[in-house]
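Missing here: one protein chain of the complex. Every other protein chain is in place.
For chain A:
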Amino acid sequence: MTFFAKTLGTVAALALSAGAALADPALIYDLGGKFDKSFNEAAFNGAQRWAEETGGSYRDIELQSEAQREQALRRFAEAGFNPVVTTGFSMSSPIAAVAADYPDTKFVTIDGFVDPGEHPNVLSILFSEHEGSYLVGMMAAQASTSGTIGFVGGMDIPLIRKFACGYAQGAKAVNPDATVIANMTGTTPAAWNDPVKGSELAKAQISQGADVIFAAAGGTGLGVLQTAADEGILSVGVDSNQNYLHPGKVLTSMLKRVDVAVFESMTQGADLETGVKVLGLAQEGVGYALDDNNAALVSDDMKAAVDAAREQIIAGDLAVHDYTSDDSCPALNF
């Protein structure tokens, strides 16, 4: 392959995308990597589903360093991939930096935010994690007999505090005297993949009386779920449906449909509608998981209460406080 041939390829790809919108989509995973059993893997699953259902092909890359963020965006845009879908909030600044140079390419930032007024070719997809967490918080408080429930977060960042805050509000809505113990695994990205530490934190919370623990910690959460199952208490999974990991021991999972976001972005292809999209309960972007594995754990009362709250939130009658809106939480101190 010479430079000339590559340039020809690029020109051909560009010509195709301009003419008939036949360009392939590209997907850029955040530093956590493609197979993190959580957030990035959900994106991968969405892309795989798209490829299987449409027979299309896409290119993806796992980033290795900060400097590669912009590089990857530019390389994919120059090669004619459209849309370029990215996961993780760290991609939004690089997208804001390059979007203007490639006006014909659509960029998607999942979990990130880019001002649509400045960059009309960017779609920001955000999730209302606090709403989904609120629902599982309610379920946790109802399932708890001790009145104490736990939360294990991954890296201590505002996004995870948003999960914790919604969870605590849900729990306090059911039982105002409920005690919520919140712990973060760490302060570096290593905290996303430390199941041993997750297990230790779960044990510490159990010794403080917690009998339901919500893990919003990526790979670390697998250790939390395992320990909870071993110690005979309940746990709550995150992002994907993790009920199957320990049938009958996982109360529910807080779903965050990253896969749906990727799937829909790829399906719309180059004609993608840009702007800001917030996927909440109403859009089924977040929610709680109910299947055969946890059917016995979720009583009819529980389900009725949670579904009622869900309706109220969708209708706007019940507002769940979003930690990231003012960096504080009425129901929980960090």
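To be clear about the criterion, a contact is a pair of C-beta atoms (placed from the backbone, for glycine too) under 8 Å apart; a residue touches a chain by one contact, two chains touch by 3 or more; residues count from 1.
One rule holds in what follows: contacts and distances are computed from a predicted model.
Missing from the rendering is one chain, named in UniProt as "ABC transporter permease" (options: "2-oxoisovalerate dehydrogenase subunit beta", "ABC transporter permease", "SCP2 domain-containing protein" or "Cytochrome P450 hydroxylase"). Considering the full assembly, A:Gln71 is the residue among A:Gln71, A:Ser146 or A:Gln283 that touches the omitted chain.
Contact with the undisplayed chain is limited, among A:Ile157, A:Val276, A:Leu290 or A:Ile314, to A:Ile157. Only one residue from A:Gly56, A:Gly147 or A:Pro189 touches the chain missing from this view: A:Pro189. Panel shows chain A; residues 1, 3, 33-34, 61-68, 70-72, 74-75, 89-90, 92-93, 98, 101, 111-113, 156-159, 187-189, 324-325, 327 of it touch the chain omitted from the view.
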